[in-house]
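The structure appears below as structure tokens.
Subset of chains shown; positions unchanged.
Chain naming follows the written order as A, B and C, and within any one chain the residues start at number 1.
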């Protein structure tokens, strides 16, 4: 099964990013393909590599970066939502990319599922 | 090929201005409209307030967008459904809304939901 | 003590919770999506009247009402602009229910 993920909240403040990550991990473990994670609304804040959480906490952005690169998908941040919130190419995680909502439409069209996580 | 056309439903659930979800949702819908998929918009709960007439956002310093819903017709987005109970609970009628909508029962909207390939709540 | 409420009572429990803690004379100010509570003719009219009857003044922020297309508010509700919000804060300590 091919899965797209739409993530609408930033890291830490809401559980959405954690749930999406755990779901993606489990789907990959069961042999499914995560096609892309698309970040929208405050979700674009998952794409900054400037986050520096306490050592004993998870690093949400780094975790997404690693999962994406290990499994051949991109973490895509909507350009309009990113510009509003100060996410740009200079701060982007590895495996991240800034793109348009047309890409989300393609993701919605070409996958078996599009799952939304948010607040 | 018909099988390439996906049914994509956008569910508007939040009041405008208190949060950005409806506004950025509308931006998403306008882009998706160019892809010739089978789009529909459903207004449930406070989402209905996005369609309220006479919104004047000058005083809060935030750009208004209720009139953008009137532009959807030009993008061939014509399926705008409103949940009857949500409308009535808020003391509103179709006359209070900036665009023509189809007022439907929850059971009918629920049936439409089961026919979708993708549903996105805003 | 001025209580501000910024959530729609249709989707969120904040208003019904906050009123349980109101003391006699405490004013309420509705802001942001909270202003939907005072739209004339909606189902929160009885709650608003009961608050008013207990001598709790009820205010709503006019710029937020205007932004949402609400021209008629429930009887007894006073509208204020941001300067009026400041006036209320001059008179009272503030309890912002989020």
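Throughout what follows, a contact is a pair of C-beta atoms (placed from the backbone, for glycine too) under 8 Å apart; a residue touches a chain by one contact, two chains touch by 3 or more.
This structure is a prediction, so every number in the text was calculated from the model and none was measured.
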item	value
Composition by chain label (entire complex, not just displayed copies)	A x2, B x2, C x2
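Just so we're on the same page, only the chains that are shown with their structure count from here on.
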item	value
Central subunit by CA centre of mass proxy	B
Geometric centre distance via CA averages, chain B-chain A, whole Å	25
Chain B-chain C separation of Cα centroids, rounded to whole Å	28
Touching two or more other chains - residues of chain A	none
Junction residues of chain B - those touching two or more other chains	none
Residue ranges of chain B in contact with chain A within the complex	4, 6, 8, 20-21, 24, 27-28, 31-32, 34-35, 37, 117-121
Chain C-touching residues of chain B, taken from the complex the two chains share	14-19, 45-46, 49, 52-60, 62, 64, 66, 89-91
Residues of chain C defined as touching chain B within the complex	6-8, 10-11, 32-33, 36, 39-43, 62-64, 66-71, 81
